[in-house]
Each structure stands twice: as structure tokens, then as C-alpha cells.
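Up next, chain A:
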Amino acid sequence: MDMTFAPDPLALLVIGALGLIVVGAAGLAFGRHLFRLVLALGLAEAGANLLLVIAGYRWDAVAPILTGSAPAAMVDPVPQALVLTAIVIGVGVQALAVALLVRVKLAYGTLDLAELKALVERDIRAAAGIGEPDSAQAPATLPGPAGLIGERP
Partner candidate 1 sequence: MNVASLLVELVLMPLVAFVVGLAMVLMMRRIAARLQRRVGPPFFQPLFDIVKLYGKHTQTSHGLVHDLGIVMAVGGYIAAETMLPVPGMTGIADKGGLVVLAYVMMVPSLGLALGVGQCANPNGSIGISRALTAMLAYDVPFIIVIFGVAFHFGSSNLITIAAAQQAAGIAGWGVSQMPLLALAGLFALHGMLGKQPFEIYVAPAEIATGPMVEMSGKHMGGLFVMQCFQLYTAAVLYVTLFLGGGENWLSFLAKSFAVLAVPVSLAYLFPRYRTEDLVRLMWKWPTMIGLLGLAFLMH
Partner candidate 2 sequence: MNALVLPVVLPLLTAFLLQPAGRLSAALARWAGPAVLLVCAGLLVQIALLTGGEPVTAAIGGFAPPVGIVFYADALALLMAIAVPVSALLLWPRAEAGEAGVRQSALMLLLVGSGTGMALSGDLFNLYVFYELLTVASFGLASATGTGRAYVATVRYVLVSGFGSLIALAGIALLYAQTGSLNLAQLADLAPERLANPLGLAAFACLLIGFGVKAELFPVNNWVPDLYACAGKPISALLAGVVSKLAVLVLLRLTVLVFDSPEAREMLMVLGLAGLVTGELAAWRARDLPRLLAYSSIGQLGLLFVALSLPGPAGLAAALAVALHHLLVKPALFMLAERWHGSLDKLAGAGRASPLAAGLFTLFALSLVGVPPLPGFWAKLLVLLELARGAGPFDLTALALVLAVTVVEAHYLFRLVGILYSPGEFRDRHSPRALAVAGLGGAVLVAAMLTLPAVSDALAGLASQAADTAAYRTLTLGGGL
């Protein structure tokens, strides 16, 4: 581990990456609106990607492209390839998420979580044929007639 006292650019990058993750996670937790959640997720994902790139970084090395000149020490090409893949994956997922949000908005007219929750719960219950909306109770114990239970005074 490098022990220089000067502000270490790599350390800053790490802090940035972690910060992105943390901010994304906090955004997810704070979010009251679905679209913001998707954005927060993208933010956090960017952080993770950054972390992955950093994982392949070496001191005093160049990008892994052969330029004909004497090959200097190069950084690890693998994480870069991985990140390339990961980014594209992220794009795909985000696009799909947005598509889904469009549908949700069409179906319920809102993307607010609290409202959605109530609407969806009612919807599911209605579809399943369960009556009263907020008694999620299953009969935990036997409903016994008085004669069945001997000991009640």
C-alpha cells in the first residue's frame, strides 16, 4: 500500500466511487418516487463500475493499447473490458426499467410509492378475491366454539 502523504488521486477516486455508491443507496432509501429510484440506482451503478476500473489500476502504467513505441507498463486490461460490459448491461436494465415505469404510470396514474402501494395492494386483493383491504390476518389459532374448549370460565 502506498503511503504518500500527498493527496492521492487514486484515493480520491476510491472515495468518489464509494461516495457514488453511498449516495445512490441513500437515494434509493430516501426515494418516494419510482423514477428517482431508477436514477439513484444508475448513480450507484456508476460508482460500482468506477470501483471496478480502479481495481485494475496500476501505478505508473499506461492504457493497454500498443502504439508501436516501447511498451511501457500497462494497466490491467481485463477490468476495462469488464466495465465496458457492465455499462452496457446497466444501460439495458435502465432502459427496461424506464419502459416499465411508463406502463406503471399508465396503469395507476402515479409513480409515487405510497400511493402505488395502496393501489397495488388493493388490486392484488381484488384479483385474488380477498375482501377487506387491511386485515392481512390468517386465522392463527382455531376458532373454537365454546363447547370445544373446555376450560373457559
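Methods note: a contact is a pair of C-beta atoms (placed from the backbone, for glycine too) under 8 Å apart; a residue touches a chain by one contact, two chains touch by 3 or more; residues count from 1.
Per the selection procedure, all candidates are chains of the complex that A comes from, given by their letters.
This structure is a prediction, so every number in the text was calculated from the model and none was measured.
J.: If you apply the contact cut-off given up top, which option from 1 or 2 ends up touching chain A in the complex?
T.: Result: candidate 2 touches chain A.
J.: Could you pull out which chain A residues touch candidate 2 in their complex?
T.: Listed in rising order, the residues of chain A that touch candidate 2 are 21, 24-25, 28, 34, 37-38, 41, 44-45, 47-49, 51-52, 54-56, 76, 78-79, 82, 85-86, 89, 92-93, 96-97, 100-101, 103-104, 107-108, 116, 119-120, 123-124, 127-130, 136-140.
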